[in-house]
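A single protein chain has been omitted from the complex, and every remaining protein chain is retained in its original position.
Chains: A and B, in written order; residue numbering restarts at 1 for each.
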């Protein structure tokens, strides 16, 4: 009789901690508003006639008249901002002068490679960081620990554009195992193309994660929690994996969330190195070809993605740490 | 142990600090004495010696224009070191001031700055940097301005958090109960204690600024050719990676080494001050 009752209660008690998922999005409103203000001014602050900036130098007079009307370009900034919000609400982000298509549709086609790259980076980084930190922390002061410490400290300063080039040199040029650049068309091909750029991101990220995890694990191994577990006769393996690691993961998830901004920014560079047709590469091309609608659209997309990822990190933190109430 | 020997003795007992400061010192020397140390003019093109592999005459080889990579790496220290330092100083000053004021006074001032910080942090760092550079146009000056506009956020958050904690500590309450002025409490009691942690952060932030500056130059939006800068050199070398790996390898190693120097110094300082990052 007892187990079903407690199981039911466990569910009910746990759920209220996830209530924030319902109302937290309302808290995003001021941030999203701020994001829209910044992206709005991004285009308006460029010196010159905004209509020509948005349409390029070879625009027809009718096109210029149309865009002035659509964005209210002759009105004061405040009115222009409302036009901007209205257009955004209608899913209207303008037209790319370079690709001659709607910016929203252009961005939609570019999300997948970037998302795949970020996911591959995070997964690979965790696969590298957790074992190396564990190895290092459990044999503190040993040879492996020294190697991990030096590598992770040096790894903080690896420029991704250079690391990518070096990986190309090694795996594509010398060994000829993996493609130099680009992105595939079918799933297998895409995965093969993701290995090097994903690894580039993962190596940089794993340096940060390893250091944080190692510090957390060492603190955990010396903590009262570990002492208490040992005092009740738990073997060292159980102490480490069941008590030390779960407690060390909590701050690491937060660190990962903080670094996600860096990670997404990093895709801009890595996509350029490996010619991955994602959002980052699109933004760089947009900047060089003065395709400002594209730059604006990508910046907006990236910012919204960051907000979303931080939200997900909050949910994970609540799941990992029963003390956290949001 | 005599008093005069004590400081040196202490430094010797901290090999990490010694190694970190040594690396940084070496790069400062390279930057300051670049004209004396570098064997060639960094932008002089020797059309007879293009893509020459590393040799006695050209320890790091030459690039596609016949420029000596070794000399360019040395001259690059000037630009990259300057980029890293200036790129940190302004965010640090602005962020510390804002963080102190927000943390100390609280209320609407704090709420306002926190909202601004939330918005800035919603943008991936590099994306916002690139957006600002789009407005200002490429160049080192734009990079500095963009850094100042974006980089203060992390310092403000850090210092604010420290001040909020320190404010509730007994010694701060004691200062208030003894009738000290707000300015005295803020600058003499809170800020000095908050700065230790941010000094450690300055070191790790310098690494990030260095990487960012080099990345922006790599993308072609920062320092412009033909100036010798490590990020540009990597970008220029990448086109020749199949024939001449040395053009790409050495400037990258220079970045890694300089960054390592900052990271080591930061770790050693964290150790010294007993700060958790």
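One rule holds in what follows: a contact is a pair of C-beta atoms (placed from the backbone, for glycine too) under 8 Å apart; a residue touches a chain by one contact, two chains touch by 3 or more.
As a working rule, contacts and distances are computed from a predicted model.
This complex has a chain not shown, and the name its UniProt record holds, of "Glutathione import ATP-binding protein GsiA", "Putative Cytochrome bd2, subunit I", "Spore maturation protein" or "Electron transfer flavoprotein subunit alpha/FixB family protein", is "Glutathione import ATP-binding protein GsiA". Across B:58, B:160 or B:189, the single residue that touches the chain missing here is B:189. Interface residues of subunit B with the unshown chain, by the touch rule above, are 169-171, 173-180, 184, 188-189, 192-193.
Looking at subunit A, the residues touching the absent chain are 2-3, 5-6, 9-10, 13, 23, 26-27, 222-225, 227-235, 238, 242-243, 246-247, 250, 320-323.
As a working rule, only the chains that are shown with their structure count from here on.
Taken in their complex, subunit A has these residues touching subunit B: 30-31, 34-35, 37-39, 42, 45-46, 153-154, 156-163, 165-166, 168-169, 173, 212, 215, 261-266, 268-269, 272-273, 283-284, 287-288, 292, 295, 298-299, 302-303, 306-307. For subunit B in complex with subunit A, the residues that touch the partner chain are 115-116, 118-119, 121-131, 133-135, 204, 207-208, 210-211, 214-215, 218-221, 231, 234-235, 237-238, 241-242, 245, 248-249, 251-252, 255-256, 258-260, 262-264, 267, 276-277.
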